[in-house]
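With one protein chain held back, the other chains of the complex are shown just where they sit.
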Amino acid sequence: MTQTAPRTKLTLRAREAIAGWLFVSPITIGFLIFFVGPLIAVVGYSLTEWNLLTRQSTFVGMDNYVDALSQNPDFWHVLKNSLVFAAGLVPLNMALALTLAIALSRPFRGVVIFRTIFFAPVVTAAVAWAIVWSFLLQGESGAVNQMLAVVGIDGPNWLRHPDWAMFAVIVTRVFKTVGLNMILYIAALQSIPRDYEEAARLEGASGWQVFRLITWPLLAPTTLVIMVITVVGSLKVFDHIYLMTGGGPENGTLVLAFYIYEQAFEFFNVGYAAALAVILFVLIVALTITQVILKQRSQPQ
Amino acid sequence: MTTQHKLIKRLIGSTALAVALTGSAALAEELRFTVWTGSDAHLSMLNGIADGFKETHPDVTVKFETIPFGDYVQKITLQLAGGNPPDLGWLLESSAPTFVDAGVLADVAGTLKGTDGYDFEDLSASAMGLWQDGDAVFGVPFSTSPFIVYYNKSLYDAAGLEHPDTLAAKGEWTWERLKQDAAALKDGDSGVWGFQSVDGQGYGSRVLHTLIPIIRSYGGVAWTDDACGLNSDEAVAAISLYHDMIFKDQSAVPPGEQGDFFTGNAALTVTQLSRVSKLKDAEFEWGIAPLPAGPAATASVIGQAAIVAFAQGKQKDLAADFLAYMTNAENVAVMAAFFPPARQSVLEGDAFLSSNAAVTPEQMKIVADGIANGAVAPGHVAYPQIDSAMRPKFDALWKAEAEVKATLDEVCAAVESHL
Partner (left out) sequence: MTRFHSPFVRACWYLSLAILAVPFVFPFLWMLSGAVKPQAEIFSSSLSLMPKTWRWENYAEVFSYQPFARQYFNSLYIATVVTAGTLFLSSLAGYALARIRFAGSGLLLLVLISALMMPEEVTIIPNFFLMKWFGLMNTHAPLILLPMFGSQGVMATFLMRQYFMALPPELEDAARMDGLSRFGIFWKVALPLSRPALAAVGIITFLFSWNLFLEPLVFLSDIELFTLPLALSNFTDAYGLPLWHLQMAATSLAVIPILIVYIAAQRQIVESFALSGVKG
């Protein structure tokens, strides 16, 4: 915080504190009601066996956790899927976004058209994007495989093969979301003063050196924000997978968010779904704390 | 400070306003009736019945709400859990044991048996099986619909093949024959497949509806009370036949492809009578045949759907009255055009055979015979769990190199954990 310190009276500090809390209170109160409260409730639910349809619940202690962590093989499988999805999507998305941004950050004839093209999927309903792509990715008659056939490649049955299905949902998701990151990077690139680059060029730096030593470090804050947005988005992915593969084939694309939804609203196992949610929450908090610690350690440098 | 308060107040006010504007208040005399059909023909028929109910109940309107089939059970459950239950609704046979067991359906036995001229005994006992528990009645089937074969007559004639119904009359209509025909009729260049699974969902939600007709005619079963039958020799032989159609003959629409009978992109399919409504604008000639015979039997499989009243509904008595009205002999005869009835008097009457203008009496006879000989598709109290455990295992079957027997062993292991 770079704020000037309160100069004179304690009452000013008190007034500041009141103002501060008043400013944050609307979102904090809503956050308590619609997020923290429900989260506490989830912990309660997770200790019960609760059927949404019969509306009967019995206290079962830690059974749901034991079930998820040691009995039911699905959980680890699903967790692995979620991590694979994020690990595939985040780097691919960011690399493509940066490449496109560098290509499109300077004006040339048609630049607006290309920017629009790459941004267009972002404003398209995810539902529509998933539907069109599931058509294009059909086994034989799909446009993708027909195009591949032209160059002599016999494409797989994308959405029906457990490994290819994950690949297909990741790539089509990248196409859907990369435009927003691209725009963020373009914005960041445009705000870097041109003098820096020109000065380096005059000293004989190559294009790659300019990028590595000047552009990339200056993009670091943007990269951080983009990474947060993208990681969050990848952990939350639901509709895309729900519509393209329904979690299949052979549960190959079943991710945590989808699994929780399915357990609660299709099999009515509210208690089990809640236990899954709590486990997910603990994992995410652990991840966040680790990040904070790592960041603090690296700061002195 | 006051500005802040004002703003916050305004915000709360505007949220409340948005809530008030969007909240929908139910009319006291409106019955909500959920269905999964969005077909104009079906809905106008249903609305016609609701209009008839007005003669005795002038203040009552029935609002039919369409919920897409794929989301149906889940949405109904959410409405029940969310305290916004419909008064009445359609329910599929696969959900019957779960819903009856959960106690969410109203017992309408008293109303039905107490309604003048209802003639409860006329409802066939076998059709009522799933919906009765002792003296309690939790629903009345409006559709007891056998799976039948639809074939594209134009394609058959162009290929010079004998029609399936002609073959059936001679006793030569077998699954092997269907397989041959499908292979002969497949034409990759014009985008025509030989055979389409039930509603094209044979690799997803309709996997059992697609396989059970074959399995039963080979003498197998899906499961009994305590054992899974899907990996029996009979079932393996039956499923292998279908597997070969997909991957050896490449005549059946494979997983991940679209090829719809009703748009002329598949020569044969297995489904139910109500799909006739999709052939209204068909640009080809079509016909109906019974299910093919297998080595063991000519099995007929019935898919069933019933009208139920929900126990949580706000107007249970009125809902039960409407259920009784809708399933009386007169209205069942009307619905029989699309939905083969559970009432023997209607089924046996000549009027049934000519109830649908698009279907000839001979074709309707095929349907009636299917009902007479048929057994309902498999169900279970834990059906949602079985279904979800089974489907990922079935996914492994839909590959060219899959070992049918070994894969079915896995399917059975998954099924048995829920029996």
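Things worth noting here:
First chain written, first letter: the chains are A and B, and each begins at residue 1.
Throughout what follows, a contact is a pair of C-beta atoms (placed from the backbone, for glycine too) under 8 Å apart; a residue touches a chain by one contact, two chains touch by 3 or more.
Computed from a predicted structure; not experimentally measured.
The omitted chain makes contact with just one of the residues A:90, A:180 or A:254: A:180. The hidden chain makes contact, of the residues B:264, B:340 or B:378, with B:264.
Shown as candidates are B:75, B:163 or B:365; the residue that touches the absent chain is B:75. The chain omitted from view is touched by exactly one of A:69, A:87, A:120 or A:294, namely A:120. Along chain B, the points of touch with the absent chain fall at residues 1, 3-4, 7, 11, 14-15, 18-19, 22-24, 36-39, 42, 65-72, 75, 78-79, 81-84, 190-191, 199-201, 205, 258-260, 263-265, 274-275, 277-278.
Against the chain not shown here, chain A presents residues 1-4, 6, 13, 15-17, 19-21, 23-24, 26-28, 30-31, 33-39, 41-42, 45, 100, 103, 106-110, 112, 114-129, 131-133, 135-136, 138, 141-143, 146-147, 175, 180, 183-184, 186-188, 190-191, 220-222, 224-225, 228-229, 231-232, 235-236, 238-239, 242-243, 256-258, 260-261, 264-265, 270, 273-274, 277, 280-281, 284-285, 287-288, 292.
Criterion: only the chains that are shown with their structure count from here on.
Each chain gets one centre point, the mean of its Cα atoms, and the points for chain A and chain B are 38 Å apart.
Within the complex formed with chain A, the chain B residues making contact are 1, 4, 8, 11, 74, 77-78, 80-81, 98-99, 101-104, 191, 203-204, 254-258, 384-385, 388, 391-393, 395-396, 398-399. By the touch criterion stated above, chain A contacts chain B in their complex at residues 22, 26, 51-55, 135, 137-142, 157-162, 246, 248-251, 262, 265-268.
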